[in-house]
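Every protein chain of the complex appears in place save one, which is left out.
On to chain A.
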Amino acid sequence: MSAPSVSIKLSYREALKQSLRDALKNDDRVFLMGEDVGRYGGAFAVSKGLLQEFGADRIMDVPLSESGFVGAGIGAALNGMRPIVEIMTVNFSLLAFDQIANNAATLLHMSGGQLNVPVVIRMSCGIGRQLAAQHSHSWEPLFAHIPGLKVLSIGTHEDARLMLLTALKEPDPVIIFEYTAMLNLEGEVPTDTISVDSIYAKVRRTGKDISIITYGAGVYKSLAAAAELAQIGVEAEVIDLRVLRPLDEKTIVASVTKTHRALLVEDACQSISVSSEVSARIMEKCFYELDAPVLRLCGVEVPIPYPKHLEDACIPQKEQIVTVAKKIVCHD
């Protein structure tokens, strides 16, 4: 997969919106439904203006019925449409968990391969806006646990622009995590929207000394840490997992086989996290390549508190990534 040749600067929010617009333009079967996606313009203004552009049949405001409208999205997908269902935030997703886990994830298998469920479910997630315990969840591991789902995480502007378009080509249910704290952040996005048509983990920065394996909000933090590490002569490779299920084991193993060290970074709390799985895979597949124990920097095991200083302390920050990476590489 070659790097896009031309790029422009966009906010993460605008990149998401342009991908939605492309999706709606490309395929008449695509429609967006979610709470406040139309008249309000999206809780985070991601779909602002789309109602005016595409009309109420394709940009559907729905009542506060997460189970109802996610289930309806699944049904519409079964019956020939390509719905994009927005759950306003991951925090409300458990109200629709029955539909996702018991219907979307199982129908292909239970029906002996007869039923495809090409639904895309987007949800905004993450921590960092002082929204306290019920509105700051990092539940990627919860969804990544379930066979039958494909779970994507948008950790870069490039993916904000392109990932949805790939997800819509999938015959199976796809969950996409977007990160609220990144919405205003500007970054480079490719103008060529055809270049990404398969999704695997991606090496965001190459290096030979240590693999920092992360996803979502961890990607830019890890890249910033890698830049700092470079100043002291440590060349960190940063891997953006992008797909949390099924995991791209090949890219992980190839990187660790090269660097012989791994630091796993994510916001979700540490126990039974994506990093737990990545760590186990490294042990199973390339243990003898390791020159140091695999370490994890994950969320602290606590409901997220309101005060900023405590909230910041809940998740890995750039400085910790630098410190721990140095420790692994230099045996400090």
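The rule we apply is simple: contacts are C-beta pairs under 8 Å (C-beta built on N, C-alpha and C of every residue); 3 or more make two chains touch, one makes a residue touch a chain; residues count from 1.
Basically, contacts and distances are computed from a predicted model.
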- Task: From the list "Multicomponent K+:H+ antiporter subunit F", "Carbohydrate ABC transporter membrane protein 1, CUT1 family", "Thiolase" or "Pyruvate dehydrogenase E1 component subunit alpha", give the UniProt name belonging to the chain omitted from this structure.
- Result: "Pyruvate dehydrogenase E1 component subunit alpha"
- Would you mind spotting which of A:12, A:54, A:69 or A:177 touches the chain that isn't drawn? A:69
- Item | Candidates A:19, A:47, A:89 or A:103 - the one touching the absent chain | A:103
- Note on the structure: Among listed residues A:23, A:199, A:225 or A:328, the absent chain is touched only by A:199
- Pick out which of A:122, A:150, A:221 or A:296 touches the chain that's been left out of the picture. A:150
- Touch list for chain A against the chain that is not drawn: 31, 57, 62-63, 65, 67-81, 83, 98-99, 102-103, 107-116, 147-148, 150, 152, 166-167, 169-172, 174, 197-199, 243, 246
